[in-house]
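In this view, the complex is presented without one of its protein chains, the others remaining in place.
We call the chains A and B, going by the order they appear; numbering starts again at 1 in every chain.
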Amino acid sequence: MKALEVIIAIGVILGAIFGLSALAYALGGWIEAGFPFFGHRLVESGLPGWAWVSNMLILVLGFVMLIATFLTLAERKWSAMIQDRIGPNRATIDLPGLRGRPLGGVFHVATDALKMLTKEDFRPKVADALLFNLGPILAFAPVLALFAVVPVGPQVTVFGQRVGLQVANPDFGMLWVFAIASLAVYGTSLAGWASNNKFALLGGVRASSQMISYEVALGLGLVGVMMAFSSVRLPELIQGQTTHLWGGTVELPRLGAVNLGIPAWGLFLQPVGFIVFFAAAFAETKRAPFDVPEGESEIIGYFVEYSGMKFGLFMISEFAEVVILAAITTAIFLGGWNIGFGFDSTLTRALTQANLGWLLGAIYATVFWIKALLLCYLQLAIRWTFPRFRYDQIQSLGWKILLPIALANIFITGALILVDPSLRSLAVLGFVEIGFVLALTLRRPEPAGHEADDAHLPADAHGHAPPPLPGAAAASHH
Amino acid sequence: MAYKATKNPTTDLRERLFLPELLRGLAITTRHFLRNLFNPRDTNVHVVDRKGPNLVSTVSYPEEKTPYPPGYRGLHRLVPRDDGKPRCVACYMCATICPAQCIYIEAGEYETTDPSSESRVIEKYPTQFVIDELRCIVCGLCVDACPKDAIRMDTGLHTPSEYNRSGFVWDIPKLLQGPAVSHASDPWNKRASSATPPHQHHEPHTRIGEGLVPLKLPTGEQQKRTEVTDQAIPVTRFLKD
Partner (left out) sequence: MSESDRKKPSGDAQPSPPGAPTVHPAAGTGPTPTNPPPSPTASGPRAGIEHQPPAAKPPIPPPTPGGKPTPKHPGFVTVTVDGKELVAKPGENMIDAVKKVGSDIPYYCYHHRLSIAANCRMCLVEVSNSPKLVPACQTPMAEGMVIHTNSPRVQEMQRAVMEFLLLNHPVDCAICDQAGECKLEDYYQRHDYRSSRLEGEKLMRAKRKVLGPTVVLDQERCVQCTRCVRFMAEVAREPQLGMFGRGSAEYIDTFPGKQLDSNYSGNTVDICPVGALLNRDFRFRARSWFLSAAPSVCTGCSRGCSTFVDFMGQDMYRYRPRENEQINKSWMCDQGRLSYKYVNQHRVAAVMLGRGEDRREATVPEALRSVAEQFKALAGTEGLAVLASPVASNEDLLATLSFARDALGVRSVFVSGRPGGAGDHYLMTPDKNPNRRGLEWIARGLDLALKPFSELAQAINSGKVKALYAIGGEVPVDPSLVAQGFARLEYLVLQASNESAITAQAQVLLPAAVHVEDEGTFTNLDGITQRFRRAYPPRADVKPHWAWAVALAREFGFPWAHASARDVFREWGPRVAELASFDWDGAAPPVKIARGLNPLPTAADGRPPGYREFGPPRDRGI
């Protein structure tokens, strides 16, 4: 019963994503085709290239903000399930059919929003008014701007126009991500400084030093992928990942030729780059285990003086960062909307023939978001799995571990690409690395030496073995 | 349970690499997540450590309630005598010991002509006995201090919610409830009035809790009795549910 409910809920979510994607394609095609409903004149003029407006609205305001909003709930609900709790389930709506049904706590999203919006917006008298107000804006705006270069769906033909789900596709692509991502630090450090509160200042200083440190690893982690596909533009990176490393074309009855090869996903080519990039980007989001700028138990964080919707902006920008990190990682390392294993060619062929470009695009966008959501789950699960790093550990992880690894990775990758431009040797190395880690993970840990010694000592009532007596330990050696 | 800390501080490659351990940790949390996501919650409130498919051990409080254990220190009650008056003699021991200073008592005197024989031999009684349940820290010292077994916390209830503070101030009409109690050492079981008795009584000297005296109740009301035994006072739920 419960499983069915969960499956229905997942279906509803996927349906919503699909619907929204289809809407985005339709709207984009409609705009490009030039407002056919407003009369002939406009049709003729058309607005070539203006689909970015609808894309911006639907991708940024629709997808990113909606997912980020629901992640605030997911954070609590999922952490509850991880920790064997129930999680938020008290908010219900007193309407027939909904009465007494928390529906997994979705109404908490509404109550949270209401609370944020209606709480007193308090500003300390001694705070710098301008900078204090600027803080949340500077923290929030870059995060949304980041999403401009992320392609969510492929270019397909809708209403006779080529439409893609991307706000902008500049030449500098990834560099935009690096540039804008570093801007977010201004928001946090300004907030910390302008609050005129020593704890807020501490949080701001911690945030800026942490973000600056990881900026380097963040960039270096991606260099390998860029080298492999010789581009910094995200659509081209995705396009590159759809190619097959080792082709395996088979003729299937009604479907024609199907390539069952392994796609050249960034993860397979660059597992080390993936880890470095993901860890660095995680540190940029300032979420546990990298949450020293907040450090609830010590300093509360750079936003300690903020309340109401200003605090809400900090919080929602954190979740928006989660979504965007997931989307970028999907695009660069998980093949974007690529399904792989033969589905792509078949699907594309069938739907292009049927002239259902919007359907193809929507399916691909849904696939993209499924991958992104899985990565969102991964980020939330990491937060609820790992303890917080100590501050010096954060710095040494960034400078002493991630940075050298990333550098080494770049050189090895570069050498391998030079040697074998087909990327196969790079992929082989990647599979070896992945296999090594998996093997280590799945290996049963061997009991440590003296634990085996302890095994025959009687355990006390609490299951703890008493410390071995000196004599007994000596005897067991004979 | 799922993760066993090793006593050996030396680490092997797996732990030094960090990544495998991270993945194992993620696997554990994800396993809990999936078990709890896909399986219906076990609502048996008697189980604390769950072993079923769903591991959620939360008790959804107002809808589900865990029964209080025997000996639970619940809401106070003033123990009635057989005639329905409080056993309390307003000795102020509870008010003196109370660390929260939440007991307020005013004493009065029973008339020698009081129609009930119990009251004729007991001089003192509380005209006001007030416990501010909001201030009470539920330490149970008042119960220990009472020399007359007149205040107990055996109701098995906790203080009900109220909409204003004065609702938490419990006075005699609210506190005086539950089964009556009588001890062999109670004065009304030893003498008939305050005057010098015409002959000495011949039962042995007893203390609180020694021996049980049948209540002088009309037939049919016997079940209201609390048995006075050496065992823990049984949890009685007698207030209106």
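The criterion applied here is as follows: a contact is a pair of C-beta atoms (placed from the backbone, for glycine too) under 8 Å apart; a residue touches a chain by one contact, two chains touch by 3 or more.
These figures come from a predicted structure and were not determined experimentally.
Put simply, the missing chain touches B once the whole complex is considered. Note on the undisplayed chain: of the listed residues B:31, B:65 or B:135, the one touching it is B:135. Residue-wise, the contact with the chain that is not shown comes from B:147, picked out of B:84, B:147 or B:160.
In the full complex, chain B makes contact with the omitted chain through residues 89-93, 95-96, 98, 101-104, 106-109, 112, 121-124, 128, 130-132, 135, 147-148, 166, 169, 171, 187, 190-191, 194-197, 200-205.
The working rule: only the chains that are shown with their structure count from here on.
Between the CA-based centres of chain A and chain B the separation comes to 53 Å, rounded to the whole angstrom. Contact residues of chain B toward chain A in the complex are 6-8, 10, 12-14, 17, 19-20, 22-26, 28-30, 32-33, 36-41, 50, 54-58, 60. Looking at the complex, you find that chain A touches chain B at residues 1-3, 6, 78, 81-86, 89, 275, 378, 381-382, 384-386, 437, 440-441, 443, 445-446, 448-451, 454.
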